[in-house]
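Left out: one protein chain. Kept in place: all the others.
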Amino acid sequence: MSGIALTNVVKRFGALTVIDKVNLSVAEGEFVVFVGPSGCGKSTLLRMIAGLEEISDGELQIGGERMNETPPARRGIAMVFQSYALYPHMSVERNLGFALETARLAAGEITERVAKVARFLKIEHLLARRPAQLSGGQQQRVAIGRALVRSQKLFLFDEPLSNLDADLRMEMRVEIARIHRELKATTVYVTHDQLEAMTLADRIVVLKDGHISQVGTPMELYEHPANKFVASFIGAPRMNFLTGKLAIDGSGSRLDVLDARHGLENFGYEGEVSVGIRPEDLILGGGDIRLPASVQLVEPLGGEALVHARLGNGQSLVVKAQGKPDLKPNADITVGWLTSKAHLFGADDRALSAKGA
Amino acid sequence: MMSGSRSAGLRQARVRTAWLFLAPSLLVLTGVALWPLGRTFLFSFTDALLTEPDFYSYVGFDNYRALFEDPLWWQSVRNTLYFTVISVSIETVLGLTIALLLNSHIAGRGVMRAIILIPWSIPVVVSARMWQWMLHDQFGIVNHVLKLAGLIETGVAWTANSALVMPVIIAVDVWITTPFMVLLILAGLSMLPRGIYEAASIDGVPAWKQFTSLTLPLLAPSIAVAVLFRLLDALRMFDLSYVLSSNSDDTKTVSIYAREVLVNFQDMGVGSAASTAVFLMIALVTAIYVTVFRLNRRLMGV
Partner (left out) sequence: MVRSNTGRRLHRIAIYALFGIVALYTLFPFYWMIASSLKSGQAIFDVTFLPDLKFNNYQAILSDGVFLRSLLNSLIVAFSVVALSLLLAVGAAYALGRIDFRGRSPIMLLVLAVSMFPQIALLSGLFEMIRWLGLYNTIGSLIFAYMIFTLPFNIWVLTTFMRDLPKQIEEAAIMDGCSPLRIVRCIFLPMMGPALISTGLLAFIASWNEFMFALTFILTDENRTVPVAIALISGSSRYEFPYGAIMAASTIVTVPLIVLALLFQKHIVSGLTAGAVKG
């Protein structure tokens, strides 16, 4: 009983509306990740679920019960903070047991549960230390441990890994995935890092300016972004955008991009469009639509390389190429793609889809 | 706190907590400061006596008229202002000098800091007694040394001579409170950015120029706040004069005057009028000072 349902949830700070009528439901045991640019309201939304921010309007249900007025500690939630927020004057052991101590559990049970969590997170040898005597990664483990000890059914994470370096981040990402696999607790996780989002999430929620832009599994968002914002936000390196013109042509459509054109299925749309192609979908010297370009820079990444190319109109494209292409700066190339891999966005930035297909 | 109830929002509960946590302090501050201040103001318009403060009638401005017609009151005002201006000026200059001295990176300055803290931290009564003994006309060490040096022939009655007693009190006050100045200015000095001095040294700016064009302007706000604290203290000075020269009109401060009327003469009316006048005087000085030096934002610090 730990699913979450948000209905028309609004958050206002004075006159400023930060979250505007958000609707979302999270199933029991699901791992949901909030992503979005800085300031879009991810933390605010998470903190409203936690009870650290009051809900201005709308309803929050957890496990089918209205929770708007319930104090944080009685919502059946555990939370992990970006700064870890360990109590600096307490030993790791006391940090872990503090919530249980507050709930007046018997000393024996506290010790037992702390020991169990410490074993689970492999921090038994740290129990006697103070937070200041721990590395960042160890502090993070303790912070997670503090959440686990209370055996809640719902976990909230606000950018838990952003203070760690790349190696530790990967290690902890794997650890968080393992915890979720083993405990199957409902989890809401805020991050800036789309790699974390793609690898951890059952579903991703993309937020923009206090609205939900799109919700879906990582592959849905990658393959069928609902709008230009989501398309550019998901996937790295970012999707390339070119301006094109879509026109009705008999029973189908025709797309003009610079000097190239190609027939498409019927999109039922006429006018200027954005054509989005992911770097990994661009082909050097191939594709349905091909454009002449000149090489600006080649960034070898080992198994593959990023080729920065400039089109005739001065616009830049990034191409992800396999292997190690033998290209010199200023070399003339052609860049192309298969029209089936391209995403088209109308004037309102929404994705266009073929009619009757 | 206990916001289990449905109607109370989480924020409202927190605001309620705030008032709950503040209530005892507000109660005490009201009882010990606001209410007595109001009552003092009220008493200043009555003929109440200290022995039976419950029986009084209102006399309008009579007490203030009596106060302002008393030459001793005006002398107390003059004494207080004279003492304040002279002692705070000396302490500021001396404090700045010693602070700059202690700020140089040199072994032993921690010990110096501890030493100069001592005169400030002991009771003023003790300092007064100590100096009274050193300045004793017959057996005092000060007269003894001056005689040895051949500067005087017979002992000087430092605290009995009406021309000398005020300078003596100022000198003792300087001894007591210069450390306070030094410490506040040192704190200000420690917050100055290091980088600009290095830049100035590299640019070949001479040391005295660095002082007048960098240190002083940057330090000015710290000094201004320290001086304000000292002003407030000096204007209500009581202990030092009381112990060193209790009966002398030459060193009577407004605080001593007001307490004397109130406690010794039992005249709650005029005593309260004098108290109120002191309050207004200090409030006025503070307001002018804060406005002139634009300290309000710095003091609030919020």
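Labels A and B are assigned to the chains in the order they are written; within every chain, residues are numbered from 1.
Definition applied: a residue touches a chain if its C-beta (ideal position, glycine included) is under 8 Å from a C-beta of that chain, and two chains touch if they have at least 3 such contacts.
Just so it is clear, the structure is predicted and the values come from calculations on it, not from any experiment.
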Residue in contact with the excluded chain [from A:Ala5, A:Val35, A:Ala50 or A:Val92]: A:Ala50
Candidates B:Trp35, B:Tyr82 or B:Phe211 - the one touching the absent chain: B:Trp35
Footprint left on subunit B by the chain that the document does not show: 1, 14-15, 17-19, 21-22, 24-26, 28-29, 31-40, 43, 50, 53, 98, 101, 104, 106, 108, 110, 112-119, 121-131, 133-134, 136, 138-139, 141, 144, 175, 179-180, 183-184, 186-188, 191, 201, 221-222, 225-226, 229, 232, 235-236, 238-239, 242-243, 254-255, 258-259, 262-263, 268, 271-272, 275-276, 278-279, 282, 286, 298-302
Subunit A, residues in touch with the chain not shown (by the definition above): 50-52, 71-73, 77-79, 81-83, 85-89, 98-99, 102-103, 146, 150
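Note that in this section only the chains that are shown with their structure count from here on.
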Centroid distance [mean C-alpha coordinates] between subunit B and subunit A, Å: 60
Of subunit B, residues touching subunit A in the complex: 3-11, 13
Touch list for subunit A against partner subunit B, complex: 51, 54, 69-71, 74
